[in-house]
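The complex appears here without one of its protein chains, the remainder shown in place.
By written order: A and B. Residues from 1 in each chain.
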Amino acid sequence: MVKEPLVRLENISKIYPDGVKALDNVSLEVYPGEILGLLGENGAGKTTLMRILYGEIKPSSGKIYIRNREVVFHGPWDALKHGIRMIYQHFSLIDEFTVIENMHLFMSTINRKVTIDETRRKAEELLKTLGFQIPLDEPVGRLPIGVQQKVEIVKSLVTGAEVLILDEPTSVLNPIEIEELFRLIRTLREKHVSIIFISHKLREIKELTNRVVVLRKGRIAGEAETANIDESTLAKMMIGEELHMLNQAGKTSVNNRSKEILVLENVQVKGDKEQSTLKGISLKIHCGEVVGVVGIQGNGQKELAEAIIGLRKPIKGRILFEDEDITGLSVEERLKKGISFIPESRKIGLVGEMDVSANVLLTNHVFLTNRFGIIMTRELENLSVKVMKDYEVLAASPRVLVKHLSGGNQQKIMTGRELVKNPKLLIAMEPTQGLDVKSAQQIRQLLLDHRSKGGAVLLISSDLEELLLLSDRLVVMFNGRITAEGTPNEFTVEKIGLCMGGSC
Amino acid sequence: MNGKVHVMRKLLENFTSRKREYGLALLEISLSILLSLTITAGIMILMGYPSELSLAAYTVIFAKGFDNASYLFSRASPLILTALAFLYPALTGMFNIGGEGQLYVGAIASLVTALYTGSSLLALIAGGLAGAALGMVLALLRVYRNVNEVVAAIMINWALFNISMFVIATYLTDPSIPHLTKQVPDSAKLPVVDLGIIRLNTSFLVALASAIGGAYLFYRTKLGFAMRVSGLNPNASLIAGFENKKLMLTSFALGGGMAGLGGSILVLGIVHRLDTMMMSLYGYGFLGIGASLLGRNNPVGVVVSSIFLSGLLIGGQWIETRLGLPHQVADLIIGIIVISLAIPFAYHYMKTFFRVRRK
Partner (left out) sequence: MTPIDDVITLLSLSLTSMTPLLLASTGEILTEKSGVVNIGLEGIMILTALTSAIITNYTGNPYLALLVSSAVGLAIGMLMGYLSSYLHSNQIVVGTGINMLALGIATLTLYRLWGEYGGSPSVGKLADLQLPIGNAILTLKPISVVAIGLAIASWFLLEKTTWGLRIRACGENPHSAEAMGVNVYRTRLLLTGIGGAYTGIAGSFLVVNWVGFFSREMTSGRGFVALANVSFSNWHPLTAILGAFLFGFFEAFATWLSLKVQQVILPEYLTFLRTSGQSLFKAFPYLATLVTVVVIMKKVKMPRALGKPYIKE
């Protein structure tokens, strides 16, 4: 039986004023009661396409049809009226409000006349149908992420949703919560809600969806019934080219006689959340070694990095660097000793309003200031020029303001300014995020070069393939503890997944 | 020798690459001034003043306000310092509205020190320290008690206004002239330097030195760099190993010290005594905020804008004597300039407009 598509996107293109073509003639159909997977890498255009469907962005060309009638969206409010709901990775909830207040806030947009008691009644009914409970009078900010996500979904449904768009919903969940989410999605499909599931994780697409559409560089790279296609074909559609093997020559194995450069002894650090509080980490890193930290964001990786660089003070335990106890030292003192840090976000690591050379100075000032506290401008200039040249930062001069550079160039500055001083220990968080394939390869090669010269790297990344490729040793973190440790070939993907989920 | 050439080359390169930014900033400022003059004229007409009067007023302001250079520069000196009092914490991301109170304590401390020691240097130092101490109070309240620094500053300003009045009237009055204080002894007065073409009061030199010193501190030293980073991005500041709390305290001490110094030079170099109605001290603090904004958050710009605003105010007093109009016309002009400079978006609009045109 051929069904009518509920939503039809026809020849959607989006070209930004600076010339970037985010979408190129994309057509898509969504049928009632199906789970449609939208697969693609970072920057493939998945989120852009969905934001157009949600009315947040206007397409440069193309049409949208709902139930075969053409619609034009001037804003999300128009899309909302047609029953389209979108849930982002970063939820649009107000932490200080209770669950019911968040729901009612949304409800009052759709239907001004509903009272908060009616909203509550509807929510309670819906929860019963779906088969789980949420504490309605609890401030949202205090609930675990998995529950917050449920709040978002129920909030969308209680106002009447026909199409629910989920943008990378599992990125913040542990494996148990992922299972619950999948169960919820399947229940919704039975209730004739259409789900668009955006992801870059092949396994989830294969497990959950009815149909899958693959986007690559703003174009449709493929479309299939999920049952009729396998993960490796999907992967090839998604990436489109073979990844070159990195130059692993010289990637000799680390023997026990190699010097220990960093030792953590039962370090306990308070985290932003209970889940990320470090509950006793013991770890050794050697010279000439890349240690990769695997884990879902929010399990203590950030806290680990911050404890080593000095941004967080351990409650218990010791940190030894080159056999010296550095637990009480400040960030500046650790920078002097040769520890470097690439933070996970460019918003934290760079000052957009300042120029390139000022940003290079930011973590190199201990080496570029004389004993009167005056900046050595000539040396700074030389260093900035070197960073720009060695790491191929495309900018007219070191005096260009960083905010005018592309994300990729900004990332290169953040990474380059650390590598250029040959630190004894480099803590790198997401060093290749936002970079195109070629630049990411370059940076990965540079990390390996640094390792060959005897430098140590603690690599924290959400890119599992990157970790497997670069690491001499892997360490899996869950709930603020190390749940597994070993060389990459001692792990299977299943084992990693289980340990990430705390089940090993 | 090599170093000097290099520095000159860097400065030139700095200037040429920033040429476009400087040009735009100049455009913004000129437009604000023009806008302000137009709106002020409009308001005056609305109030029923004859329309030729605004034009006459502007002519007087610009002609008479700027023609006596020595007077202009000495009048501008305290304003430069109160502008710096706002600017330096602003570069660190904080609002120092307490310049008014910091100036009062600086003035009184200077006067007392001058009366007891007869030394201008000691008096200057005393004034600066008094202002710095008051600034630190504001910073401590903000950093350790989370008190909004704007509210605290206003309360302190008003409280100090009255307390200063009390101190002046009770302890410092000249027995023969009850509404004025004793005069600063001649040994402590700031001298006037005769340069031939112009006679400069040392006050101006003090102010200029503070501006140049501040510029050097902020753009050539690690401390200044740290303060700017802390103001622009407190998170990045932590990554760099800087301690934000200490930087906030330092910036307020610096800012307060500037205002205190402003009070000092006012007393030691310009008015030489205070009055019980606080008329000689009142207003520099708030005006300094306007001068700082007009100077585009830049120490050199601040010097220029302070001189400009002082010219407007001097001109304002002339229109009172010449035309019988209240001098507040000048206040009005300045107020509108301040507001119109607070609209970044409007200028952004203009920038994109020009960019598109050029394509």
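Rule of thumb we're sticking to: contacts are C-beta pairs under 8 Å (C-beta built on N, C-alpha and C of every residue); 3 or more make two chains touch, one makes a residue touch a chain.
Since this is a predicted model, take the numbers as computed values, not measurements.
Visitor: Looking at the full complex, which residue from B:Leu34, B:Leu121, B:Val151 or B:Ile212 touches the chain that isn't shown here?
Guide: B:Val151
Visitor: Among B:Leu141, B:Val206 or B:Leu223, which one touches the chain that has been omitted from the display?
Guide: Spelled out, the listed residue whose C-beta touches the missing chain is B:Leu141.
Visitor: Among B:Glu243, B:Asp275 or B:Asp331, exactly one should touch the missing chain; which is it?
Guide: Candidates B:Glu243, B:Asp275 or B:Asp331; residue touching the omitted chain: B:Asp331.
Visitor: For a quick check of understanding: of B:Thr38, B:Ser51, B:Asn68 or B:Asn162, which residue touches the chain that isn't displayed?
Guide: Selected residue, touching the omitted chain: B:Asn162.
Visitor: Considering the whole complex, not just the chains shown, which residues of subunit B touch the missing one?
Guide: Considering the whole complex, subunit B reaches the absent chain at 43-44, 47-49, 95, 97, 141, 145-148, 150-152, 154-156, 158-163, 165-166, 169-170, 276, 286, 289-290, 293, 325-326, 328-329, 331-332, 334-336, 338-339, 341-346.
Visitor: If the missing chain were put back, which residues of subunit A would it touch?
Guide: Residues of subunit A in touch with the missing chain: 76-77, 80, 88, 91-97, 101-102, 104-106, 108-110, 112, 115-116.
FYI, only the chains that are shown with their structure count from here on.
Visitor: Quick one: report the Å distance separating subunit A from subunit B, using the average Cα coordinate of each chain.
Guide: About 47 Å separates the centre of subunit A from that of subunit B.
Visitor: Under the touch definition given earlier, write down the residues of subunit A that touch subunit B in their complex.
Guide: Interface residues on subunit A, with respect to subunit B: 310-311, 330-332, 334-335, 341, 343, 347-354, 358, 361-363, 365-366, 369, 373-375, 377-378, 381, 396-397, 399.
Visitor: In the complex of these two chains, what residues of subunit B are touching subunit A?
Guide: For subunit B paired with subunit A, touching residues are 3, 6-7, 10, 13-14, 17-18, 220-223, 225, 228-229, 232-233, 235-236, 238-243.
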